[in-house]
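A single protein chain has been omitted; all remaining protein chains appear in their positions.
Now for subunit A:
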Amino acid sequence: MTNHKLNTGRRRFLKTGAATAMALSAPAILRAEGTGAIRVGMPTILSGVVSILGESSVAGAKLVFDEFNASGGLDGRKIELITRDSRAKPEEAAKAVRDLVNGDGCNIILDAEASSGSFAVQEVIKSIGALCLHTVSEATPLSADPALHAPTAFRSARQGIHDAIGGGAYAAAVAKEKGLKRWATCSPDYAYGRTTTAEFMEYAKYFNSDIEVIGQAWPKLFQPDYTEVITRILQWRPDALYSALWGGDLVSFIDQANLYALFDQTETFSVNLGDYPVLTAVEQLPNGMRSGSRYNKVVPNTPENNAFYDAYVAKFGTLPTNWSWENATAATFVIEALKDVGTDDPVKLAEAIRGRTIASPFGVDGTLTMRAEDHTLTGYAVGYGVTTAEEPFMKDFHTSSWEQILELEADWKKRQGFA
């Protein structure tokens, strides 16, 4: 009797244990299917010098997902956003994606990594086939180069060549009007800085053949002191300066260049100055500095964009960044695709996103399109304006023509061997 009880108890224990072990050892991807939450993974930079990139990326996506969940989700299934800190290391970003897909059951990845990380993530996506939207990287080849193409990967971020064409046309017009012939550049010494600068100057010269680049400075990323760079630029005596510096580096550069009155002596075009965190951090913003479009409440100045800004500030207590709208856009594409296909199957979702047009507060005409041919975003606000120290921080914004951008982009792709 006692032995029987013991045997029964042992068998029950073994059965329960085996069942638990099986449940725990089943791939997370299987557990996530069915009626559970739809898991969306986000590798991003949540610590260190550019942690604001990660925080505002998460916030942008969360704003959209929370609203979707509050309205009932996908037939009751909520979206769960799982984030991983890559610490700005490409190898960590690639590992995080594998963990998110294989360990956490994420079929959908919002890759909020800087360019170097995004290229690493793209390689992982090619091999594991999850749906991926690159939400931060602006490096043009990521989506333009057919050799890097992945059927389930898209870009919801700006693309460098779009800003270069729009910015180049604007700069050329200002240069003609003000007689700015001698140009210098000052951009961070890595892939983004070099390609963005080369593309901008290429199109500035395309639209105005009088423009001549007389000197180029390439400070290191996160360099604390720009004195030697600033004095070098002063020696060149340029009429105009283009810079692709961004974030804290741009704040330091402006603070230090102010001491030399650099901006009184040159017309400055700083593509990344228009981001709120930079504009609000610079205590003495020089008059008349021009910036490319990043995110601004009044660009485009529509009730929908104003509403996004207000909702973001109310929810997070901080101002949205360029990364915020790019991630909010990715989240919207994911939701629209989920509604269409009713499942988080990556291949079906990719099919639903390819060529899709969504209503968006960030579109020049109120819509954004994920171009089918190269999986990249079009229709967002591209252009330049003059920055101001007070809200709305931008005036005289000139919106670039997408017709012109698309025409010249096609030509550029041919020359690069991408089309």
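Throughout what follows, a contact is a pair of C-beta atoms (placed from the backbone, for glycine too) under 8 Å apart; a residue touches a chain by one contact, two chains touch by 3 or more; residues count from 1.
Everything that follows uses one rule, which is that contacts and distances are computed from a predicted model.
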(message) As a check of understanding, state which of "3-methyl-2-oxobutanoate dehydrogenase subunit alpha", "ABC transporter permease", "cytochrome-c oxidase" or "Na+/H+ antiporter subunit B" is the UniProt name of the chain not shown.
(response) "ABC transporter permease"
(message) For the chain left out of this view, which of A:252, A:291 or A:305 touches it?
(response) A:252
(message) Touching the hidden chain in the complete assembly: which of A:63, A:100, A:144 or A:229 does that?
(response) A:229
(message) For subunit A, which positions touch the chain that isn't shown here?
(response) 47-52, 54-55, 217-218, 220, 222-225, 227-232, 234-235, 247-249, 251-252, 255-256, 258-261, 277-278, 280-284, 318
